[in-house]
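Taken from a larger complex, these chains appear in their original positions, while the remainder are omitted.
Read from first to last, the chains carry the letters A, B, C and D; within each, the first residue is number 1.
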Amino acid sequence: MSDEVKQVLPLAKPMEGVSGKTGTWRVTKPVFHNDKCVKCRLCWLYCPESVIEIVDREDAFITINYDYCKGCGICSDVCPTKAIDLVPEGE
Amino acid sequence: MMVLNIKELPQEKYLLSGNAACPGCPEALGLKYLGMALDDKVILVVPAGCSSVIQGLAPGSSFRFTTLNVPFASSDAVAAGLAAAKEVVGEDAVVIAWAGDGGTADIGMATLSGAAERNDNIIHVCVDNEAYMNTGIQRSSLTPYGAWTTTTWTGKKERKKELPLIMLAHKVPYVATASIAYPTDYIEKLRKAASIKGFKYIHLHAPCPVGWRFDPKYTVRVAKLAVETGMWILFEAFNGKVTISPFSRPYQNKERRKPVTEYLKLQERFRTMKPEDVKLIEKMIDDAWKTLLKFT
Amino acid sequence: MAVKPLTGNYAAAWAARRARVKVVAAFPITPQTTIVEKLAQFIERGELDAKIIRVESEHSALAAVYGAAAGGARAFTATGSHGLMYMHEMLWWVAGSRVPLVMAVAMRTLGPPWNIWTDHSDAMDQRDTGWLIMFAEHNQEVFDELIKMFKVTEDEKVYLPGIVNLDAFILSHTTEPVDIPDQEVIDSFLPPRKQPYVMKAGNGLTMGNIPKDLRENMEMREDIFRAQERAKRVIEEVDEEWYRLTGRRYGGLIECYRCEDADHYIAGVGAWVGDMREAVDRLRSENGLRVGLLKIRYFRPFPREEISKWLSNAKSLIVFDRSVSPGSAGPLFLDVVTHTTLAGLRLPIKNVLAGLTGLDVTYEDIENVVLKSVGEVEESGTFRNFIEWHYGGEA
Amino acid sequence: MLNKGLTEIRFHGRGGQGAVTAANILVVAAYKAGLWGTAFPHFGAERRGAPVTAFARISKRRVRVRSMIRHPDVIVVLDPALPKLVNVFEGLRDDGRVVINSPKRPDFRGPWMTCYVDASKIALDYGLVMAGWPLVNTAILGALAKAIDFPMKHVTEGIQEYIGGVSGRKNAAAAEKGFSEVVCVE
């Protein structure tokens, strides 16, 4: 039996995308419309994937990282002004 | 209780994107807000449950919290040991047992109750999606009356165990309820809990689209309706003295509660309910308020 | 150095104290109880700077010390019998986590019926979990091995938890002189705690989430297997170091008593090895039988090589088991036969199942068994039965 | 294809699309056809929308082998978008088949035969929709039957047995449609 020590341990380190590009799971896609946005940040607050970023640019108050947005639609549902549309993915 | 403003919330992520949670997952929300509340001061102790899966696959992890996964029945005891170790070695840490309703109220009940009685210096967060979701939607003691699960095909016949009340009866320094729909309230409660020495219990209501059978976009809506119908009461209690939290205060007044059917009808799990069941639930809501208000 | 008359349980409590454990959690069960009581006393009197968690069950006892150990504190617990069974799940978890941790097990019969006497079923039942498992013969060994177990388990070549077993009552509650070295002596022997990783706020480590690659998971299991193999040398080295410090040495994994010229062998674990020594001496002096005794100290790792070395010229071997795997044979026997067979040895081996459920076994009983059985071997070259239940006694 | 003794099939779908059900129905159908079949999911954290796989083995003899299918004879793709997201072709035998839900001839190429059918449309046509999703698994089963020369009769029987009722009949009809509409190209 070898005497060499090289522990194989059940450890992990923080990493983005450990379940892959979960954007591929999306069935419906949230589409942001800056014109309707009232900058309330609720979408940012409630996005379970933390893929909404507040950028507060002129052309967009928020951005959505579609690599990981799972398309749950919460952002759309919580948006008071319906500034986020849900459209079928791939259309 | 002062209510936090959204703008004051930190932007750091502790639950990373690309995790294994289902779309619209309430536990993901609970974890996200936990990070906002306490950032890297936390050591999470996580028994089996959806939150052990959400971490994703090693050697990576979607959790930036230091996280110890543990057997299903063991979380509070492990947490108590960890907290003791940190105390003796003189390290700062907020040790949190983060368990589902099953890990809290069923297999973990003795451990929870034991840690509460010993007043171990930990926070227990019960992330309550009202069933064993990780194994595919089986009833737990926190599944509400009438709900379909894969072990109660015709609806659960027993009522939801009133765990917040039971924990109140344990006379621990801090007991609070929270909801993923009211993150600021929840975050404040976490921060308060972290500032108190001894055993702290936070019960987080976490509607699960998969197990409750609703469209994932409604996670927050359903959670909100639970509060607005008075089904779920936000409160906190220091040493047994209850205060109804601001977001629930309106619903002390029965008139102001939304009809409970608004809550039920969104969820397919309640589809087998009969009108008399709904009556029963309305009565349970009244009773729960009455009982709770005795402790204010 | 101070010699104190101590029960096995108090010797265990003293070992935890001398090892400067930082967290203790345990749940009472006869006959382990006085270990915890004593530790509670040490701590409440300020003689031991540690936290004690008075848990509500054994599952939580091991869970709590596991949490403490994962968090970087030297931790200790003790249990036995049903308590060990109730925490069984946790044993697998702790070993799988590779978190060093030491536990004393006061071995006791499993029910029903309720029975508090010694029996090795509880200890043997843990043999797959990945823990190091050793059996003490007397109270000095209880103390010595617990101290050494901390060192072995915290060795980077090992990083596995370990158990020291002591027999109910005939060690746990028997008072005899035990040398307790001074604190400085133990401090010089036992370095500050080491472990492969520490759960610490901010370090972002996750332990135990689902592996992407099953191959890696299987490698973890193999690594536990290898760590057990590596532990063999560590145990021997630590034994030697202890010897240099205290003058006491036990032979590492195994001790072979009067084996130099032995023809026939007996083997066993735990406290009745003392009675076996007596039996061996008498068989030699009164019956002229050259009998040797394999005292198997470590059951995990199993002393595969050592045992086969000693037995290379043996004419027969009787393995005494104080527990049984129904539908098969005694657990010790299963290991002994397998590993001697693999070593190419071929000798008559017999399993005597005795002393289960606490039935008293005397050295006369052992002598009788050996005389009869060896007689069979000398007559026919083999044993009449390979498995024999022995009730002994005068009845 | 079934003549070669053992046919190994891998289904690709999304969580919620019914790939596992399709594999199971195939086992029922196989038994009715006097064949032996086994079907098993690649279990994991199956999440709604996430790519999932399921497996089936069809054989004239009882299937004894339990290990994963590494070199499928057939892959069945329930979602047209999947080939872009995961390597659905991994391990596929050169003499294999691809059966895919696609309104038009897919643009991937390989040594295998490709059969495509607009299963989504068929499902919608037959009113097979759940939570906004077309239930494509039965239509594609029909296509699969065609692609591997599996007796269609048993597929429809299998579907009706497995699903039952009105829904079973609708699904069986969708399968027939899939069978008749599938286009196979080398």
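In the analysis below, contacts are C-beta pairs under 8 Å (C-beta built on N, C-alpha and C of every residue); 3 or more make two chains touch, one makes a residue touch a chain.
What you see is a predicted model, and the numbers here were worked out from it, not measured in a lab.
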| item | value |
| --- | --- |
| Formula for the entire assembly, written in the chain labels shown | A x2, B x2, C x2, D x2 |
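Note that in this section only the chains that are shown with their structure count from here on.
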| item | value |
| --- | --- |
| Between chain C and chain D, centroid-to-centroid distance (C-alpha), Å | 56 |
| Approximate Å spacing (C-alpha centroids) for the pair chain A, chain D | 32 |
| Where chain C touches two or more other chains at once, by residue number | 204-212, 216 |
| For chain B, residues that touch 2 or more chains besides their own | 20-23, 53, 55-61, 63-64, 215-216 |
| Complex contact set, residues of chain B against chain C | 40-43, 45, 52-53, 55-61, 63-71, 73-74, 76-89, 91-94, 110-111, 113-114, 117-118, 120 |
| Chain D-touching residues of chain A, taken from the complex the two chains share | 19, 21-22, 24-28, 70-71, 89-90 |
| Chain B partner contacts - residues on chain D that touch it in the complex | 45, 47-49, 131 |
